[in-house]
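Complex shown without one protein chain; remaining protein chains in place.
Now for chain A:
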Amino acid sequence: MLWLYSTSAVSRRISVSWLMATNSKIKPQRLPPSVKRANTMSTHSSIKDAFSIYTDYLNALNEKRERVVKASRDVTMNSKKVIFQVHRISKNNKEEVLEKAEKDLAAVTDQHMSRLVKELQGTDFWKLRRAYSPGVQEYVEAATFFKFCQTGTLLKLDEINASLLPLSDPSLEPLQINLLDYLLGTHAHECMIEVLFTRLLQLADLTGELMRLAIGRISDGEVEFAERICRFVRDIYRELTLVVPLMDDSLDMKLKMDTMLQSVVKIENACFSVRVRGSEYTPLLGSSDPSSFLLGVSDVEL
């Protein structure tokens, strides 16, 4: 990692390029052994020389870490914006909301995730993990949430990593999200789904206390929608229970699983309400309430 040279000036110049070399796969040049041994002169100067190399090393490392943290924070902030954007979704604006979210997400990928590619080459990927992990998790959460609202499926790790490949040039290792960060992000995504779902149902006033309309049999479409979401979160929860205990430092994630279960149960309860309350009322009128999802449904006779 660090070679000692007889002159500090030489050492400083070469050590910086050495630092670049250590962080990539390029094999460094080996020095003739005589140079190495020539350095047992006075203790004083050799300590100073050695420490100037260590200084350079630590400076480079800390600067890199700073850059990674900054990029990670930008990823976090902008991913959260994407999530808020997707949360605005409703029956009426689905197209535009998703279109904007897709653009925003692409911007996060191109402008911010791309900054991580250069920094996380080689062993730095694991060395600096704590600096970028929260950002990447947020990014995964945004991407999976968007995909879910778009298609009803879970964005896979392979898919999200494929979308990152264009970011790096061929000489660099591509940035690939590690499965630990993916799992952490996916968990958060579950909770997002629950929030969204609850909000949508509240909009449709299906789970609220006030039932302003008499609704007949809830349309199969509505129930199916609820069921799909329910099944989706259950599946993921089930898959995660098998995988979470095996993760590195799994304690955090295990605690998060409790929260996730609460989300899943809330959704299940909501589905239950949708099913049960729907059958409480006798079929009367279609709704003319402008906020109702049943707007425009024709009257049904008793």
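Observations, loosely collected:
To be clear about the criterion, a residue touches a chain if its C-beta (ideal position, glycine included) is under 8 Å from a C-beta of that chain, and two chains touch if they have at least 3 such contacts; residues count from 1.
FYI, contacts and distances are computed from a predicted model.
Candidate names were "Delta(3)-Delta(2)-enoyl-CoA isomerase", "Translin", "serine C-palmitoyltransferase" or "superoxide dismutase", and the UniProt protein name of the unshown chain is "Translin". Touching the missing chain, out of A:Ile89, A:Leu183 or A:Leu196, is residue A:Leu183.
Although one chain is not drawn, the whole complex shows that of A:Ala50, A:Leu98 or A:Leu172 it is A:Ala50 that touches it. Contacts to the hidden chain, counted on chain A, fall at residues 1-4, 22, 27-28, 36, 40, 43-44, 46-48, 50-52, 54-55, 57-59, 62, 122-123, 125-127, 129, 152-154, 156-158, 179, 183, 220, 223-224, 227-228, 231, 234-243, 246-248, 254, 258, 261-262, 264-265, 268-269, 271-272, 275-276, 279.
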